[in-house]
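Heads up, one of the protein chains got dropped from this complex, but the rest are sitting where they should.
As written, the chain order gives the labels A and B, with residue 1 at the start of each chain.
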Amino acid sequence: MTSVVQWAALAPLLALVGSLINAFFGRSLKEPAPGVIASLMVAGGFVLSVLAFIGLQGMHGGVQVTLWRYFTAGTLHVDAGFMIDRLSVTMMLIITGVGLLIHIYSIGYMHGDDGNSRYFSQLNLFVAAMLVLVMASSFPLMFIGWEGVGVCSYLLIGFWYRDRVNPDAGRKAFIVNRVGDVGFLLAMFLTFKTFGTLNIASVNAAAPGMLYGSGVLTLIGLLYLLGATGKSAQLPLQVWLPDAMAGPTPVSALIHAATMVTAGVYLIARIGAVYAMAPGAAGTVAWVGALTAFIAAFAAFAQTDIKKILAYSTISQVGYMIAAVGAGAYWVGIFHVLTHAFFKALLFLSAGSVIHALGGEQDIRKMGGLGRRMKITGNTALIATLAISGVPFLAGFFSKDAILSGTFTSGLLAGNGADALYIILLVTAGMTAAYMFRWYYGIFGGQSRVDAHAAEHVHESPPVMTWPLGILAFGSIAVGYLGLPEFAFPNLIQRWLEPATAKVDFNTLTSGTDWLLIGLSVAVVAIGLAVGWWVYHVRKGAPVAAIKDSNLAGASRGALGFDALYRILFVASGEGISGGIATLDRDVVDRGLAAGGGGGAGLVGKLATLVQSGFARAYAFAMLLGVLTLVLVAALTGVLK
Amino acid sequence: MIALFVLVIPVVFAVVTGLGGARRSAALAFGLFSTLATFVLTLFLYGSSGISVPWIPGFGVTFTLEPTGAGSVLTLVAALVMIPTVVMAARRVERSPGAFVALMLLMQAGLSGIFLAHDLVLFYVSWEFALIPSMLLLGAFGREKRRAAVLKYLVYAIGGSFLMLISILAIKPLSGAASYRFTDLMSVTPHLAAATQVWLFVGLAIGMAVKLPLWPLHSWLIDFNEQNHPSGAADVMGTLYKVGGFGFFAWAIPLLPVGAERVGPVLLVLSVVTALYGAIAAAAQTDIKRLLAYASLSHMGIVGVGIFGLHLAGLNGAIFLLAAQMLSTGGLFLVSGMLYQRRHSFDLDRFGGLAKSAPALAALSLFVLFTFIGVPGLANFPGEFLSLLGAYQHHPWLAAAATLSVVAAGVYGVNFYQRLYQGQEHEATHEIGTLEAFALIPLIAGILWLGIFPSPQLQRIQVQSRLIAATTTSASAGALLAAPLPDTTTLAGAKGGPLAPPSLPGEGPVAPDAPLGGGQ
Partner (left out) sequence: MVPTPYYVALSALLLTIGAMGVLTRRSAIMVFLSVELMLNAANLAIVAYARQWSATGVEQALSGQAAVFIILAIAAAEVAVGLGILVAIFRNRVSTDVDELSEVRS
C-alpha cells in the first residue's frame, strides 16, 4: 500500500506542469483548452490524493517521500521531501477537490478574457505551491510553498493589472504577508536553535520532552502564530483580505476562502505538539482567533460590496478555526476548514454568478430579488448561507458546534479565559447568522433594486458554472456528517485525524451538558436569523438599501479602523523614513565622506604643491636643512663610529 | 591546471579582441567563444588539482591556485553570468565594442584570480588587477557624470586597498610564515598575539569592507551603478566584483580568528545596518539604477550578517548568496539595460503598463525580481535563509533586525514591478527580442539550478567554511559540527579526500566530486 501513497508526491508536479504548459503555449491555444488542461492536471492531483487516502487506511503514521537533499550546513540537513499522512492527505483532498470544481467553474467565468491562459497558468501554480505547503516534511520546504502561494496570490489579485486598484491590492497583500513571513523565518531560526533540526516530524517528536510552558516554546509558538496571522488574515495582519477581493471571483473562492487562508490553521495543527507544550502560546492563538472572528463579523454588517461581506465573513470563520486549534482541538479546526471550504467557495462562486449576470455590478444596494430569475444560483446560495450560519443538519452546524464545545472544554486553555472565549464565539455565531441573512436577502430576496438596463440581461449561468455550484451545495450538507458529535454519534473525522495530531486534554462533559451546548448554539443561530428576518425582510430591505450613518455603522464599515491606522502608522511613516534615508545617504553620507575623503585628499595635494614652487632658493634652503639634519644625526647617534 | 587555463584564456582573448579592432562581429565572436570555453572549464574546476610555483622567491610570494572550496562555486557562477553579459555588451555598446569586451574579459581573469588564489599576494594582485578594467569601463564608457563617479570609486577603492596592503605586507614578517601561501600562513598566523591580530584584521577589514560594500563606505556603489554604461553590462561586472565578502571568508577570518572574533560584532552591526539601510533607501528611489544599487547593497548587508555571525550555516549561506546574487542582480541589471533600450531613460515615471505589449519580458523580469527579493525555491533564498539562520544562533536580536529587511525588500520589489509593468500603458513598446531572451535564459537556468538544488554547491563551500568554524571559538562552541576538524596543512591536496563531506543517508545522487554536484 505504501507505493500508492508515494505516488501522491507527483500531485504538485502535475499542477506545475500544467502551469508551465499554459505559460509557454497558452496563448496559442484556443479556448477552452487552457482551462481544460489546467482542470485535468488538478483532477489528476485529486485522483492521486484519493488513492493516497485509500492507501493510508489502516496506517496510523504517514509515508515519507524524500526527493533530494536541499540544505547542507554542518549538522543542519534539510531534505526536499514530503510527508503524506492523514493530516496532509485531508488537506490535499480539499485543495484538489474544491480546486477542481473552481477550475471548472473558471472555464465559464473567465471565458473571453484575453488573459485566459495566464489565469489558468497562475491558478495551477497556486495549486502546486499549496500542495507543497501541506505536504512538506520540513519547515523550509513548507516555507517554499508558503511564500509560493503568496506570490500566486499577488499575481492573481492584480490579475486585471491595467486598473491601478488591482495591483495595488495585490501589493498590499504581498507586503502584509511578508510581515508575517518574518515571523515564520524567526520561528524557524529559533526552532533550529532549540531542536537542532528543521524536520517537522522530528520537532513534533522532541517537543513533549521539553519543559512544559517554557519561554522558548512559547516564543516559537508566538512567532509561528505571527506567520499564520499574515497568511490567514487574522489580527493584526487581517487588512489585506478585503482588498484582495479585487481579483477574479474564482480566485477569491479558491485562494481567499478555501485554501491559502487556511494555511495558518494547518501550520498550527501540524505543529500542535509544540503548542500543546506551551499553553501561553496556545492561549494567545485562541484569543487572536476569537477576537478576529468577532471584529470581522462586526465589520461585515456595514459593507455594501457583495464580495467584501464574504471577505469579512472569511476572516471571521478562519478566526473560528484558529480559535479551535488554539484550544488544542486540532481535528476540529481542520474539520471546519473542510466544511468552510465547501460553503464559502459556494458563496463566492454564486456571488461570481451574480456579478457575471449583472454585467459587473458588485454593490448589493443595487441588487435584490434575483432569486426569482436565477434559481440554481439562488438556491445553492441559500443552502450555503444556512450552512455558514450553523443551521442544524447542514455542514456548518457540526463543525461550528465542535469548535464551541472544544473551546469550552479545553484543558489547554484552562485558566486563560476559556469561558470568555466561548461566549465571544457564541455571540459571533449569532452575528454570523444575521449578517449572512442580510447578504442573502439583499441579493436574492425582497424587492429588486437592480438597474434597469442591467436587469435586462440577468440570466442564469451556463452549466459549466452551475454544476460546480450544485456539487458544492451537496457538500455543504453532506460533509458535516463526517463529524457528528462524539458523545452521541460516531465521529469519523475525529477518529481519522486524531492519531495524526498532538494529544491535548479535554474535559469530558455529561451528555446533558453537551446537549445543552448544542441547544445554546442553535438558539443563538435562530435568534440571529430571526433578527435578520425582522430587520431586513419585515422592514422591506431598507437598511440594505441605505446604511444608517451612525458611529457604529462607521466603525463597522471601516472594520474598526485597522486599515486607516496602519496606513498612517506604517505606510506614511514608512515612506517618510525611506525618503529620509535616501536623502540622508545622498546628502550626508555621500557628501560627507566623499567631500571629507576627497576634500582631504585634495587639501593634502594642494599643500604638497606648495613645495613645487619653482623657487630655486627654497630648494637650496631645503637642501641645506637636509644636510644639517643628517650631520646632526650622524654626530649625535654616533652611527658612523 | 584547469585553474590556470581559467585564468589565462580570458586574458588571451582579451588581447586578441582588443587588438582585433572595433568590429562588432569580431568582438561578439571572440567574447562568446572565450566565455563559453571558460564556463565549460569551470564545470570541471572542483576536484581538479591546483598549481603552485614560486613567483617572487625573495619575498616568499608564490603563484598558487587552489580550486577546492568556495572559490570554485563563485568562479563557476561568474563564468555563467559572463556569457550573456558579453553578448549583450558586444551588441549594445555603440563605440569600441571590442575594447569593452576586452576589458570585461580581463576583469573576468582578475576575478578568477581573486577566487582561486591561494597565495595572499596573488590574491591582492588579482584584487587590484580587476579594479583597472572596472574603472576604465566606468570612465570611458559611462554616462554624463562619470568623471566624478570614477574619482569617488577610485578614492574609496584605493584608500581601502592601501590599508589592506599594509596588513598584507606586515602579516608575513610578524608571524614568521615561510611564504605567502595560505597553508603556510594558516599554520602560524592564528597564534599571533591578540592585539596584533586585531590590528592586522582591521587593516584587511577596511579594504574588504569598501568592496563588500559595508555602510558607511558604500557611497561609491550608488554612483558607480548610476553612471555606468546603460546596457547594464558594466554593472553586471560590478556585481561580480563584489568580492569583499569573499575576502573576509577566505582570508581575513581564517588567518586571524582572534581578530575576527573581537572585531566581528562591530562588523555584524554594520552589516545589519547595511541590510536595512539599503532596502529602505531603495524603496524611495525613482531611478532604476539607483534602486538596484541600493537593493544590492541590502543583499550585501545580509552577506555580511552571514559571515560575521561566524556560524557554519551562516558562512555557507553568505557565500552561496554571493553566488546567487551574481545571477539575480546581474539579471536585473541586464533587464534595466533592455528597458533603457526602449525608453532611453532610467526614470521609473517614464514607464508603466509594459506588460501589455511585452508580456514575456514582464514575466521574465518578474521571475528574476522574485529571485532577487528572496522568494523561496529560487536562487537567493537558500543563501539568505542560511545567512540569517547562522547569525541568529549567536546573535538573535541582530539577526532578527536583519530579517526585517525582508519586508522592505517586498516593498521595493513589488513597487518596482508595478511601476514598470502594471497600470496604464502610455506608449507601446516592443516585446523581448531573441538577443534579450538569449541573455536571460542562461541566468534563469542558473537561478533554477541554484534554487532547487543548492546542496551540492553548499557542500563545496562548506569545505572552506569548516576551516573558519574550527578556528573561531564562538562557532565551535555552538557544538554544531559533526564532521572531524580538517587537517589544514593538507588543504592544498584535499581534492575531496579527507575533507569530503559526510556521505548522505540514502536518497538523492549528490556526489560532490562530480561536476555540478551530479544532482538531478
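As a working rule, a residue touches a chain if its C-beta (ideal position, glycine included) is under 8 Å from a C-beta of that chain, and two chains touch if they have at least 3 such contacts.
Given the structure is predicted, the values throughout are model-derived calculations rather than measurements.
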Original post:
So which of the visible chains would the left-out chain be touching?
Top reply: A
Subject >> Residue touching the undisplayed chain, where the options are A:511, A:613 or A:629 >> reply: A:613
Subject >> For chain A, residues in touch with the removed chain >> reply: 609, 612-617, 620-621, 624
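One rule holds for everything that comes next: only the chains that are shown with their structure count from here on.
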Subject >> Distance from the mean Cα position of chain B to that of chain A, given in whole angstrom >> reply: 36
Subject >> Residue ranges of chain B in contact with chain A within the complex >> reply: 151-152, 155-156, 159, 215-217, 219, 222, 277, 280-285, 294, 312-313, 316-317, 353, 355-356, 359, 363, 370, 375-377, 381-382, 385-386, 388-390, 392-393, 396, 399-400, 403-404, 406-411, 414-415, 418, 421-425, 452-455, 458-459, 462, 465, 469, 480-483, 501, 504, 506-508, 510, 519-520
Original post:
Which chain A residues qualify as touching chain B in the complex?
Top reply: 23, 66-77, 79-81, 118, 140, 143-144, 146-148, 151, 154, 158, 161-162, 164, 167-168, 170-171, 174-175, 178-179, 181-182, 185-186, 188-190, 192-193, 196, 574-575, 577-579, 581-582, 585-586, 589-590, 593-594, 597-598, 601
